[in-house]
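Working notes for the structure below.
With one protein chain held back, the other chains of the complex are shown just where they sit.
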Amino acid sequence: MTLTTDRPTGTQPLDAISEAIAAAQPAIAPEGEVKNRDLVLIWYSGDLEKTWASLILATTAAASGVNTKVFITFWGLQAFVKDEVRITGETWMQKMMSVMQRPGISHRKLSKMNFLGMGPWMMGVLAKKYGVAKPKELLEAAQALGVEFMPCQMTMDMFGLKREDMIDGLGEPVGAATVIELFNNGAASLFI
Amino acid sequence: MTLTTDRPTGTQPLDAISEAIAAAQPAIAPEGEVKNRDLVLIWYSGDLEKTWASLILATTAAASGVNTKVFITFWGLQAFVKDEVRITGETWMQKMMSVMQRPGISHRKLSKMNFLGMGPWMMGVLAKKYGVAKPKELLEAAQALGVEFMPCQMTMDMFGLKREDMIDGLGEPVGAATVIELFNNGAASLFI
Partner (left out) sequence: MTLTTDRPTGTQPLDAISEAIAAAQPAIAPEGEVKNRDLVLIWYSGDLEKTWASLILATTAAASGVNTKVFITFWGLQAFVKDEVRITGETWMQKMMSVMQRPGISHRKLSKMNFLGMGPWMMGVLAKKYGVAKPKELLEAAQALGVEFMPCQMTMDMFGLKREDMIDGLGEPVGAATVIELFNNGAASLFI
């Protein structure tokens, strides 16, 4: 039920995602029938490693039949801008901020050992070799599995992000009160 | 009930905090009457963005009637030193550490894109434009809303922080066992 295969080394093509989706069919049943505890991720970071961590947790949870909701805030929203969008925002400040941190799920950088892109490239090579899906694939899997992504309204405003800058399939922008309400309903909570 | 206004762009003066406080009156009712699940934040980071995230979550939770307790530890305690205190600690090591990271809620730095203060300044300008309160205002709002701030005794000791260095209204320093006890009572948990 994880999105990685459990062989110690591996070279065969990755189909863990389709397996996970197949295994998860009952989980996409109407909400009322799900017995599991909800999971709420606050996705704050824009770093490659944490992007991976968030997506692996979210897809695994959803594939295990857990109602999974992700509140995307601050740097995290950069991962949900379309890959092909280069500059976002209306004011020069907002544009400058988007230039300084290239948005898009396929352009995340490591928090350390980035080395002008060599770190992320090596991670990508190793991930492929060991059957770990790319962030972009995991994001698509998460959406297919019914993970609900809720952008933070305040961050959208501050960075000048518009709906047309963002990938398809995101929910309506919401505020922190929505997250607090989900906690009140007993959800497990992670800030990543 | 959030501390941001929901207009896409905005220039009118910020009064979201007073609104939140007004809306929250019932929440400051005696503890026994509160039905919501408690929220425990472990406030570990000293970065500007995470300071903002912690304060927005804490104020929103408190304004929604949630008993909110914040355990302040490691770099997080730097945000609770009085803004006007410049050097803290008794030994040269402790003093040196305080020199290297200017303490105070109004002196937090971005974790990236700091650019000698330009990043935080731009964030401040954008926050003001879009009706997001400053960290200092949010901290005052949090205290007015009844958020309980508990400094970590161990961190106070290691950094040589004294009660007179810290802002008013903090609770007694406690240890990690206090946090664990709050988890046992079912609180939602975030490490920020």
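So that you can tell them apart, the chains are marked A and B in the order they are listed, and the count of residues begins at 1 in each.
In the analysis below, a residue touches a chain if its C-beta (ideal position, glycine included) is under 8 Å from a C-beta of that chain, and two chains touch if they have at least 3 such contacts.
Note that the structure is a prediction, hence the values are computed from the model and not measured.
Participant: Quick one: say which of A:Val81, A:Val132 or A:Met150 touches the chain that got left out.
Facilitator: A:Val132
Participant: Which one touches the absent chain: B:Ile87, B:Met118 or B:Ala176?
Facilitator: The one listed residue touching the chain not shown is B:Ala176.
Participant: Considering the entire assembly, which residues of subunit B contact the chain that has been omitted?
Facilitator: Subunit B touches the chain not shown through residues 42, 44, 73-75, 91, 93-94, 96-97, 100-101, 153-154, 157-159, 175-177, 179-181, 183-184, 186-187, 189-191.
Participant: For subunit A, enumerate the residues touching the unshown chain of the complex.
Facilitator: Contact residues on subunit A toward the absent chain are 1-4, 6, 8-10, 36-37, 39, 49-50, 52-53, 56-57, 60-61, 63-64, 66, 112-113, 122-123, 125-127, 130-132, 188-192.
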